[in-house]
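Below is one structure; the comments refer to it alone.
Missing here is one protein chain; the remaining ones are kept as they sit in the complex.
Let's turn to chain A:
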Amino acid sequence: MRPLTEAETRSVFEKLGRYIGENIQLLVDRPDGTYCFRLHRDRVYYLSEKLLKVAASIPRDNLVSLGTCFGKFTKSQKFRLSVTALDFLAPYAKYKVWVKPCSEQSFLYGNHILKSGLGRITENTAQYQGVVVYSMADVPLGFGVAAKSTQECRKVDPMAIVVFHQADVGEYVRNEDALT
């Protein structure tokens, strides 16, 4: 377990910034306590200082997980955000996509969202912008990348992909062993 280096912090913040923009400040600088990022076995965890002090006393081999896992660094040092970060991304999301109940299931199985399943989308979403996906009842389902800007979404045919799937809450059941 160790703190992130400068380069690693930069890549993590860049990735998070794609989804929540400048609201990362609210994650870093919280009024209700000191929270920090730590790296353990290539995974990035977000936890409070209190928890960190307790976790520091566990031997490295026996430590499985601490706090919330935001994602992991791949072998080529790229940061991949995982669904366990959803609880922290959802309240601060800048661009949101609401999905119709009929294609909720499809998204939760890991498929992309088609135009036919798109309920609402935040105005002025750019293309390839990170978005958080909600159901019509405002329950966060996961996050993705907008394949088309809001403009184009209006004009495109119903079978076209409008949001690329990145992570969804169905992974808690599908990829149980891959999550920490």
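Operating definition for what follows: contacts are C-beta pairs under 8 Å (C-beta built on N, C-alpha and C of every residue); 3 or more make two chains touch, one makes a residue touch a chain; residues count from 1.
Assume contacts and distances are computed from a predicted model.
Peer 1: Have a look at "2-methoxy-6-polyprenyl-1,4-benzoquinol methylase, mitochondrial", "Ribosome biogenesis regulatory protein", "Transporter" or "ER membrane protein complex subunit 3" and point out the UniProt protein name belonging to the hidden chain.
Peer 2: The chain we cannot see is recorded in UniProt as "Ribosome biogenesis regulatory protein".
Peer 1: Footprint of the hidden chain on chain A, which residues?
Peer 2: Residues 1-3, 5-6, 9-10, 13-14, 17, 22, 24-25, 28-29, 34, 36, 38, 49, 52-53, 56, 124, 126-127, 149-151 of chain A touch the chain that is not shown.
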